[in-house]
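For this depiction, one protein chain was excluded, whereas all remaining protein chains were kept in their positions.
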Amino acid sequence: MIAHLPILQVIIPLMAAPICLMLKRAQLVWLFSLIASGLAFAISILLLQQVMTSGVISYELGGWQAPWGIEYRIDKLNAFLLLIVSGISTVVLFAAQTSIEKEIPKNKHVYFYILYLLSLTGMLGIVATGDAFNVFVFLEISSLSAYALIAMGKNRQALWASYQYLIMGTIGATFILIGIGLIYQMTGTLNMYDLSQRLPEVAQTRTVFAAFAFVIVGVCLKLAMFPLHLWLPNAYAYAPSIVTAFFAATATKVAVYLLIRFTFSVFGLSFSFTTVPLQTLFMALGLIGIFAASTSAIYQRNVKHLFAYSSIAQIGYMIVGFSLSTVTGLTATLLHLFNHALMKGAIFLALAAVIYRVGNIELNNLRGLGRQMPLTMAAIVIGGLSLIGVPLTVGFVSKWYLLMALIEQGWWPVAVLILLGSMLAVVYVWRIVEAAYFKAPLDNSSPVKEAPMSFLIPIWTLIIANIYFGIDTRLSVQVAEAAAQSLFGVSL
Amino acid sequence: MDMIITISSGFFLLIGSFLCFSGAIGLLRFPDFYTRMHAVGVTDTLGAGMILVGLMIISTDFLVFAKLAMVLLLTLLIGPTTSHVLAKAAFHNGLTPKSLSNQEKNNKEISSSNT
Amino acid sequence: MLIAATLAIFVAMILAIIRGVIGPTLYDRILAVNMFGTKTVLLISLLGFVMGRPEFLDIAIVYALINFISVIGVLRYSDTNQFKHSPNDNESLKKEP
Amino acid sequence: MLMDLFNHWVVITLMMSGLYIVIAHGNLIKKIVGLSVFQTSVFIFYISMAKVDGGTAPILADDIVQYSNPLPHVLILTAIVVGIATTALGLSLVVRIKEAYGSIEEESIQQQDNQQQDNNAHAKRKQEEEA
Partner (left out) sequence: MIDIILLTLLVVVAIAIIRMKDLFAVVMLLGIYGLLSASFFVAMDAVDVAFTEAAVGAGISTLLMLVVIAMTGRKEKTNRHKPLPALCIVLITGGLLIYGTFDMPHFGAADAPIHQHVAPRYINDSMAEVGVPNIVTSVLASYRAFDTFGEVVVIFTAGIGVLTLLSVARRKEDAEKISSINDSMHEQHLVIRIVAKMLIPFIFLFALYVQFHGDFGPGGGFQAGVIFAAAIILYAMLFGLNTARKVINQTFIQLIAAVGVLLYGSVGIVSLMNDGNFFNYNVLASDPIAGQHLGILLIEWGVGCTVASVMMIIFFSFAGRLELHQHNERVKNQESS
C-alpha cells in the first residue's frame, strides 16, 4: 500500500465526500470527514518523510507511462504543500461542528461537510498532480466547492461576494486553460515534467510568451495578487467563519504553489526570469500590494475584513521573496507559506470562536473581550504578533529569511520597505488589542463566556505550533530549503 | 443503376434545399408571426424530409440508412407538433394576427390597459 | 449536389439568425431558433456525407431531440406573466440602434 | 499566411467578445452568458488545433489512415462539463441574489450594500457616543 500513497492522499477525501451524502446524519458526517481529513494528513506526513529520504516519487495513474497517462509527481515542494493543506484542514475541521451550528441552517450541515471535503480534494489534487490539464480539473473542483461554501454565509453579502468570486475565478481558470492550450500546441504534451524538457526548444516563440502570460495572469487571479485581489476581502469576510479559516490558510497557498510550479518547473528559471521581466514586475506589485493592503486593513471596521486585507499584504511578502529567484528568496516564500497558514488559521479560528459567542465581528464587538474570553483573545494577539514578525514567533523566521535574501542580492531599499510594511501591521494589530483590552465593553452588550473546548483545542494547537516553529526552526527551514534547492536543481 | 441513384438523390436534395431556402425567405419577409410560422412550418418539414430521403438514397450502409430514417421520423413527428404548440401558445398569450389586430386595435388597447 | 444543399442550408441558417435577432416578438425568436435547430440537424447529416464518414448520425438524432425539448422548455417557461405579449412589445423589443 | 491563421483570429475575436460581455455588462445573467460564450470559444480554439487536413474523426475504421488528434477532444469533453457546472452554480447564485436584493443589476446591488454599510456605521457611531 505504501507505493500507492500519492493517490490515496487525494482519493481518500474524494471518496469520503459521496459517502457523506449517504450517511445523512450531520454528527456522523462530521466525524467521518474528520477521519478522512486526518488520514490525508497522516499520509502527507509519510509522503514528506519518504520524499525527504528517497527523492521524487512518481506514480503513474492507470499504469500508463507518463506523457501518455496522468502522472502524480511528488517532490519536496508538493509534499510540503500537501502537509500544510491537509494539516490545516484537519485542525480546522475539528472546530467545524460547533462553529457551523450557529451560522448554517441545520438541513445544510451535511452539504457543508461534503463541499468542505471536495474543496480539500481539489487543493490536494492541484498540488499532487504532475499533469497540466489535471491541474485545471482539480482547480475547478476546489473553486466550485469554494463558491458554494462562501455563499453559505449568513448575510446576503455572502451571495454577492461568492458571485464575484465565481466570475473572477472562472475567468482565471479559463485563462489558465488558454495558457495550457497554447503550450500544449507548441509541445504536444501535457505532462509537466515532459513540458519542462520540451519547452526550452520553443522558448523563443511568441506563442510560448503568450502562454506564459495567460497562465501567470490566471494563477494571479486565483492568488489574489495585488491588482487582481478585488474578490478576496468580501469573499473571506462574509463566508462562514470556518470556511474563512480554511481558505485563508490554504487556498492562496495552493495558488502560490501553482505560480512557483509553473514558473520554476514548467517554464523553467531562465525563461521566467531572463526572457520575461518577471522579477521587477513582481517585486513592484508585491511591494505595492503590501502597502496598499496593509493601509486598507487599518481602516477596516470589520475584523474579518481587516485580516482579509492583511492576507493580501502577506501574499505581497511571498511574491517579493519569489521575485528574487534565489534559493534564499524562495526559501523565505515557502517558509512564509507554512507560517502564514499557521497564523491565519489560528487567527480566523479565534475569530470564529468570537463569532460563536458574540455573534458579530465589528471592532466594537471586541470591546472588553480581553477579559471575558482571555484564551481566545490571547491567541489573536499572539497570531497578530506573528503577523508583525516579532521574535520567537514564526512570522519572525520568515521575515528574517526574506530580509537575508534581499540583502544578499543588495536590495537594501526593498528591505527597508519590508520593515516599514511590518510597521503597518503593528498599527492594525494594535487596533484590535486596543479594542479588546483597553476599552470598556459597550453598555448594552451582554457578558460572554470563554469559547468552548472544541474551539480552544485547535486554536491553541496552531498557536503552539506558531511559537514552536518560531523557536525551533530546524524542521520547517530544512524542508523549505530543500524544496527551494530542488527547484533550482542544486542537489543537497 | 448508379446513374439512377445519383439523379434521383440529386433531385430530392435539390427540391429539399429549394424548400428550405424558400421557407427561410418566408421567415424573413412575411409580415407577422403567423404567416412566418406558416412559411416555416410547411416548408421545413417537407424540405427536411426531401433532403433526408435524398441522403437515404445515396447511403450505402444499412445502419446509416436506419439512422436517417429515424431522423426523418423524428422530424415528421416533432416539426408539426412544435408548430402547433407555438401557434397555440402565441394565440393564447394574446398575440393577434396582423389583419385581425388592425381591426381590433382599439378593443385590445382597452383590454390590455385593464390587466 | 451535396455541396449545393449545404450552401442552401447555410443561407437558411443566416436568415434564421437575422429573424432571431430582429424579433420582434418572443414567438418569432422561438420560431427562428426552432427552424435553426432543424437546419442544424440537416447540416450535420449533410456534413457526414460531404466529409465521407456518414456513420455519426447519432448526433443528428440528439439534435432533433434536444431541439424539441428546448422548444417545449422555452414555451413552458415563457408562459409566465412576465412574458405575456403586450401591445408595446413590438416597439420595446426592437434591437437598440 | 493570412488564411492559415484566419481561424485562430476569428476564435480570438469570439473569446474576446465573451470576455467583453463579462466585464462590461452589469446584468448578472448577461455576465453568465458572457462566461459561457468565452468558455465555448476556448473549446473551439482547442478543437480547431486538433484538426488535421485530410483527417477524419478519431474513430478507428478499416480504410482510413489519417485521423484528427483525439487528445484535445478528450480535454474539451471535460472542460464542457466544467463549463455547465459553473453555469449552473452561477445561475443558482443569481436566483438567490435576486431574492435577497430584489435586483440582478450589479449597480443596484452595490448601492444597496454601500447603503447598508453606511447605516451600520451610523448605528455604531451612535452606540459609541452613548458609551
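When the chains are written out, they are named A, B, C and D in that same order, and each has its own residue count from 1.
FYI, a residue touches a chain if its C-beta (ideal position, glycine included) is under 8 Å from a C-beta of that chain, and two chains touch if they have at least 3 such contacts.
The shown structure was predicted, so the numbers you read here are calculated from the model rather than taken from an experiment.
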item	value
For the chain not depicted, the shown chains it touches	A, B, C, D
Missing-chain contacts mapped onto subunit A	4, 7, 11, 14-15, 17-19, 21-22, 59-64, 67-70, 107-108, 111-112, 114-115, 118, 121, 125, 131, 133-134, 137-138, 140-141, 144-145, 147-148, 151-152, 178, 182, 184-190, 198, 202, 205-211, 213-214
Hidden partner chain, residues of subunit C it touches	6, 10, 13-14, 17, 20-21, 23, 26, 29-30, 32-33, 36-37, 40, 43-44, 47-48, 50-51, 55-56, 58-59, 61-63, 65-70, 72-83, 93, 95-96
Positions on subunit B contacted by the hidden chain, ascending	77-78, 81, 84-85, 88, 92
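The rule is short, and it goes like this: only the chains that are shown with their structure count from here on.
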item	value
Central chain (by mean CA position)	D
Subunit B-subunit D separation of Cα centroids, rounded to whole Å	34
Inter-centroid spacing, subunit D versus subunit A (mean Cα positions, whole Å)	25
Distance between the centres, which are taken as Cα means, of subunit C and subunit B, whole angstrom	11
Shared-contact residues (touching 2 or more other chains) in subunit C	none
Set of subunit D residues in contact with two or more other chains	none
Topology of the chain contact graph, where touching chains are joined (line, ring, star, complete, other)	line
List of subunit C residues in touch with subunit D within their complex	51-53, 56
Touch list for subunit D against partner subunit A, complex	15, 19, 22, 28, 31, 35, 38-39, 42, 45-46, 49, 71-72, 75, 78-79, 82, 85-86, 89-90, 93-94, 96-97, 100-101, 109, 113, 120-121, 124, 127-128, 130-131
Touching residues on subunit C, where the partner in the complex is subunit B	1-2, 4-5, 7-9, 11-13, 15-16, 18-19, 25, 27-28, 30-32, 34-35, 38-39, 41-42, 45-46, 49, 54-55, 57-58, 60-61, 64-65, 67-68, 71-72, 75, 78-79, 83-87
